[in-house]
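Every protein chain except one is present and positioned as in the full complex.
Coming up: chain A.
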Amino acid sequence: MREKNPRQSLLHPELVREAAIESIKKLNPFVMMRNPVMFVVEVGTLMVLLMLLFPRFFRVEDWTYELAVFFILLFTILFANFAEALAEGRGKAQAESLKKTKADTIAKRIGAKGEIEQVPSTQLRKGDVVLVEAGDLIPGDGEIIEGLASIDESAITGESAPVIKEAGGDFSSVTGGTKVVSDWIKVKITADPGESFLDKMIALVEGASRQKTPNELALNILLVTLTLIFLIVVVTLVPIARYVGIQLSTTTLIILLVCLIPTTIGGLLSAIGIAGMNRLTQFNVLAMSGKAVEAAGDVTTLVLDKTGTITFGNRMAAQFIPVGGATEEQVREAAVLSSVKDETPEGRSVLELAKQQGWQGEMAKYDHEEFVPFSADTRMSGMNIQGVPYRKGAVDAISHHVKQLGGRIPSDLKEKSEQIARQGGTPLAVSVGADIVGIIYLKDTVKPGMRQRFEELRKMGIKTVMCTGDNPLTAATIAKEAGVDEFIAESKPEDKIRVIREEQAKGNLVAMTGDGTNDAPALAQADVGLAMNSGTMAAKEAANMIDLDSDPTKIIEVISIGKQLLMTRGALTTFSIANDIAKYFAILPAVFVATIPQMKAIDILHLHSPASAILSALIFNALIIPLLIPLAMKGVRYRPMSSEKLLRRNMLIYGGGGVIAPFIGIKVIDLVLGLFM
């Protein structure tokens, strides 16, 4: 997966230091209560601490053992807190840099009578109109109501090239904190202070407004239940064991409980969620909620615009077609000559196609020839070479041009150009002097790699639907070329929302991208709506994700990130629970062996001593949390493949690994402890 802004590495010293401090602050029981699993560990730790403080009252025999247990338990909690703090810290660092752009500016508010008054940007309210001139920071989110300006949005997007925004249309919205580079605009403010896009963004990356997602909630319910079940197991074990003469110490019971409850996933769960959001932010996509990221993983249908998403949108030369008696070489030559100095995308695409076809002319030798640029009047462009006009342009314009020069119209021109039009292409006629030599077939081109992307999506079980205004024939051609599953031809904006509703009624979860105001309802209806930052405020408000780079194809990566987040959560949950088998086999014989020597038989790990066995299990339980932090942060590796293969692979690694790893880990720790005990 490509990373847009390679920011700090995972273990940047500054971040680690901050996280370490945070993890101690998070020991506050009222904070811990939000995480019931770790809260149980904290209560256990406090109980051991009490025993250490009042050894006589609790009849503690060997305080060094209790002390060791206390510290291991404390570190278990600290490790979990550290994971969360580390994940949060990375967001905070991003938020800091955003906050800098939020510094108060002085706005030029236009009063009712047209007078300009200087007010701090914090005093602006919805509906105020401000003037922003070259060099000013835009004081708040709004719509341009008058003027046109180039705006530097790098503060938000990281992209340094300015963008042009103007009143009316889909490019009229501006974001507070961005800078007008040239010209001036009048902006109608659309957000009160504290509710602006930048404010929301800061809150998002800081994690301040983070709420548990539905899946996290459900998982938490299960984790709490498992904790309760093991609490019952441990508490009831006391009288049952006493019946056969085994007195279990409180410390032992606390250890048993802590080892059995799912501390690994309990400790890492929120870090996984935050890290998932962070991965998205690093990718320059802002998710309005964790729920949206989760939904992205669940997407089964992807509704995409053709233009700009699947294809480049601008038309490119695809073929040179001779008419009359001309040869293809002649057409190519004429097309090239008419385009040498043409800097439009179409013009450049003609040169590219010619080169691809083996044309090897010298461009420099035409440097002094006269270039005739495109004008709305003539609707053609070209070059006069030694007095001979080389032209390309719309078929009727060129026809008109040669007729004026006294030329004839080749008989097959009409038929051939109509054929191109039928296929969704645009024909450009090319003339040399008074002769039309051929046609350039301009075609909308599918972006490279899209086919493969859609192939991957299919493997992930995601259906792609292409929406286009083209006629069915053109749409079918592009759909086939790009490899999308379905297409909607001649679609109007309201068709999108219809398609989304239909898909949803079938039970599908739908993702779509959009930027225009008329996309807003569809963006709101979709389960995952990715709005382009370049789009209108209405679209951004309606969407639950915003792509700061305004690259609609990114929706595919967003889906991958969503899936990766869910997979990471599942993998660590499975791992955590599978760990219990080994822990039981380490602890239970150790606990009972003093009274029932024969219990040695189920000590299949042959651990050094009961005390070392119990401590080893507890140490393993604590250490596994920091060991898994990198995995929680980066996410498990994800490559598109069928769910069955994915499941088998992950089950083997995290399920199988979860069973085996603790056996090895506990044995190794025990060997080390054995040297000291």
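As a working rule, a contact is a pair of C-beta atoms (placed from the backbone, for glycine too) under 8 Å apart; a residue touches a chain by one contact, two chains touch by 3 or more; residues count from 1.
Everything below uses one rule, namely that contacts and distances are computed from a predicted model.
A.B. asks: Name the chain not shown, per its UniProt record: "Potassium-transporting ATPase potassium-binding subunit", "Integration host factor subunit alpha", "ABC-2 type transport system permease protein" or "NADH-quinone oxidoreductase subunit E"?
C.D. replies: "Potassium-transporting ATPase potassium-binding subunit"
A.B. asks: Using the touch definition up top, pick the residue from A:E22, A:E166 or A:D298 that touches the left-out chain.
C.D. replies: Hidden-chain contact among the options goes to A:D298.
A.B. asks: Looking beyond the chains shown, say which of A:I202, A:L337 or A:I577 touches the absent one.
C.D. replies: Of these options, the touching residue for the absent chain is A:I577.
A.B. asks: Given the contact definition stated above, which residue among A:V132, A:I261 or A:M567 touches the chain not shown here?
C.D. replies: Answer from the full complex: A:M567 touches the omitted chain.
A.B. asks: For chain A, which residues lie in contact with the unshown chain of the complex?
C.D. replies: 214-215, 217-219, 221-222, 225-226, 228-230, 232-233, 235-244, 246, 260, 294, 297-298, 300, 458-463, 505-509, 562-564, 566-567, 569-571, 573-574, 577-578, 580-581, 584, 588, 592, 596, 598-599, 601-602, 638, 642-644, 646-648, 650-651, 654-655
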